[in-house]
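Left out: one protein chain. Kept in place: all the others.
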Amino acid sequence: MRIAFARSTAARKPFIMALTALAVTSLIPGGATVAKAAAWEPTKPVEFVIPAGTGGGADQMARLIQGIVVKPNLMKQSLIPVNKSGGAGAEGFLAVKDAKGDPHKIIITLSNLFTTPLATGVPFSWKDMTPVSMMALDQFVLWVNAESPHKTAKDFITAAKAVSGEPQKRFKMGGTGSKQEDQIITVSLEKATGTKFTYLPFKGGGDVAVQLVGKHVDSTVNNPIEAVAQWRAGTLRPLCVFDDTRMPYKNKVTATMSWSDIPTCTESGVPTDYVMLRGIFMPSGVTADQVNFYVELLKKVRETPEWKKFMEDGAFNTTTMSGKEYAAWVEKNESLHRGLMKEAGFLAKP
Amino acid sequence: MEEINALFQGFAVAMTPLNLMLMFVGVTLGVVIGVLPGLGGANGIAILLPLTFTMPPTSAIIMLSCIYWGALFGGAITSVLFNIPGEPWSVATTFDGYPMAQQGRAGEALTAAFTSSFIGAFVAVVMITFLAPLVAKFALKFGPPEFFSVYFLTFCSFIGMGKGSPWKTLTAMMLGFALAAVGMDTVTGQLRLTFGFSELMRGFDFLVAVIGLFGIGEILLSMEEGLSFSGSSARINFKVVLETWKKLPKYWVTSLRSCLVGCWMGITPGGATPASFMSYGIAKRFSPDGAKFGTGQMEGVVAPETAAHAAGTSALLPMLSLGIPGSPTAAVLLGGLLIWGLQPGPLLFVEKKEFVWGLIASMYLGNLAGLIIVLTCVPLFAAILRIPFSIVAPLIIVICAIGAYTVHNAMLDIWFMLFFGVVGYVFKKLDYPMAPMVLALVLGDRAEDSFRQAMLISQGNLSVFFSNALVGSIMTLGLVMLFWPLVAALKAKLRAAR
Partner (left out) sequence: MSQPNPSPDPQTHAVVGMRAMELIVAGLLLAFGLTVAYASYQLGADWAEDGPKAGYFPFYIGLIIAVSSVVTLAQAWLNRTPKSGEAFVERGQLKLVMAVLLPAAAYVLVIQWFGIYAASAIYMAVFMVWLGKYAWWKAALLGIAVSVAVFLMFEVWFKVPLHKGTLYNPLALFGF
């Protein structure tokens, strides 16, 4: 068996070698002239890694960016989204880590940039990548079913506290994934208010919202975009937003309320805040020129009306950063997550 | 009849020449995508989504839903011809479709598959048209215990089907569960059975396993017989379509039952894959020819195809009316809606009437366009079997390799595919049944997730599975199905005693 195998590859090898040799020699003159032009530009399609599944929040944003780049032709080459969601995104991050020096690869990140390595022990961190720019920050809102008797965050927490002692009766908090942003918020909420919830992990944000509409859970911490449809239809009620300032969008979403009418959790007496990064990174070892190209490209993306509408629909916090400022923000947030997860006991056992 | 009026307005929207053209383009693209394993469904729609960014939303969704139709139809083609399911929900179609092709009845099998798909989808669209709000509410009743009960029912209606050694059946099924457990555990976020290999984090995708087990395994088996595919003598003229149509009305009970199973599973949203397995299992149990299933029974093609398409179509309903994606494909479509500036959800039917009814009208038209296109191509598809083996075999292996790669963009998956090919060959020869293994691989992790979520809700109390009428009755139905062989035997005994 082994002999036959060896023979068949051996027979093929010289052929391939001849082919490649031929190819390489014919390339050399062409290759040399391409050298350093004024500004760097992609010379082949750019792979856009999404460390999450199709249909989720990161996926939607990535595909929107792809669409915006295609439409007014912001870039000569195309942007190709590739989902690598294995191991809570670890697969995607490892792919970028391994692609050292490859300027034709970018990745969109969410909080799993911090949570996945901490929770699973898979070896990667943001330091294995080059920060390009922050696109937006995603908010989290505390939602309950519209028929729930709790009208304010304070009511809700008081009621939750009353049953915290009995595991059978505890309020059920639905969220996306385990030991990720939703559960971190839940744990911070528990710590800040002295309550206990039963956290129920689901696979995606859409599922979570529907479980709340069907009253299979008592509350969720969905992103605005994951629950806005149900809010507008009058089946869900927002209690507070986990941020220190209210959301800026004043256009009415429902008949009576706009995003900015939702109080912050802090002003409702629930001192918890958390925002999620939606940012872009590149592999490490790329040149400043190359990073700069993407910084400029993404800046143009953010100026389009499509992007602005998407920001408003999803009530995103439109803080953007790039360069050193961005790197500093990421660093600060990593240690923040480490602290939160350590407190919650979510760190992977060494 | 407010709906009828709205529907006719929808037809007016959908019937513009541009939209009609997009419909045909969409169906054709969809068939191509559906035929290529690994590219279909969610992946395919996601890939083609950018094509539609520059179109008006109504045209865009018409084209995308037609791609969806095409992919649904296309999945059956490779299942029947080469035993390679292009889509997860076509696995059950291979059980009888492929044996039919081997007997030279590929044309018949394809016609039966396409026609059943059409009927299943048509019934589901009619349901969407008239019962949307009512049915959508039903979907909300499904929490974790209810989901588990649905998966439980699927397993129960499928179990006890093999004739071989029960121990081997058990081994094969557990093997499927074990493979499904590899990767990240949803409930605790822990990595399981990866043995420290980062490549194993993504787990074993069902499609990679199936492409290997069925596709490559089958090529190895047919090699034993010499350099040919059996069934190459298939007749290839259009008459076969008409002849098959004459036979199909016989199976109306199966069709009706499969439609119901499909619509129900699409809305709940269990999805098309469990629907097809469940429907096949039930048909086998209740058909007078049940014992002959797996040897090339047309009924065994009708049942899963009808259910899969009824489910695939009704999965769009919760998406439109609630903003819940009933399937991964629907999830991608949902993203598309957002990109075009539409907000899926309960208000879509009120605020964007012309869009919704244009879409529903395009479902009728797209389904019909799809049927016409694929039926006229039946002789063409069947003729593929006449291409010499030494050209088709490497071509299939190339397509399988590409398919295995595109599922997760992972090189290692191609090696897994090859490995599963050898496993498929050995298992087939040793009579380890592959259907239970595949079913466990598809539904294993979902069933486990919902079981453990239900346990979290009840804090470890198993009575949650009988805590309300809905979950209780589904569980009971599952138990009845599980013990049906016993019940049947008992009945026979009683009758004999009398």
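Letters A and B mark the chains in the order given here, with residues in each chain numbered from 1 onward.
Just so we're on the same page, a contact is a pair of C-beta atoms (placed from the backbone, for glycine too) under 8 Å apart; a residue touches a chain by one contact, two chains touch by 3 or more.
Since this is a predicted model, take the numbers as computed values, not measurements.
Considering the intact complex, the chain excluded from display touches A, B. When the missing chain is restored to the complex, the residue among B:V253, B:L380, B:M411 or B:V480 that touches it is B:M411. Screening B:I219, B:A311 or B:A369 for touch with the missing chain picks out B:I219.
Of the candidate positions B:A106, B:A139 or B:L175, contact with the hidden chain is made by B:L175.
Checked against the full complex, the candidates B:L347, B:L456 or B:L482 give a single residue touching the omitted chain, namely B:L456. For subunit A, the residues touching the absent chain in the complete assembly are 1, 4-5, 8-9, 12, 15-16, 19-20, 23, 26-27, 43-45, 47, 78, 80, 82, 167, 198.
Think of the hidden chain as still there; on subunit B it touches residues 32, 39, 47-48, 50, 165, 167-168, 170-171, 174-175, 177-178, 181, 185, 187-188, 190, 192-193, 195, 216, 219-220, 223-224, 226-227, 388-391, 393-395, 397-398, 401-402, 405-406, 409, 411, 414-415, 418, 421-422, 425-427, 429-432, 448, 451-452, 455-456, 459-460.
To be clear about the criterion, only the chains that are shown with their structure count from here on.
Residue ranges on subunit B touching subunit A, taken from their complex, read 42-43, 46, 49-50, 53-54, 139-144, 183-191, 194, 198, 201-203, 318, 322-325, 328, 331-332, 334-335, 338-339, 341, 343-347, 408-409, 449, 453, 456-459. Residue ranges of subunit A in contact with subunit B, taken from their complex: 53-56, 59-60, 63-64, 66-67, 70-71, 81-88, 90-91, 94, 119-120, 122, 167-168, 172, 177-180, 198-204, 206-207, 209-211, 213-214, 216, 225, 228-230, 232-233, 235, 306, 309-310, 313, 346.
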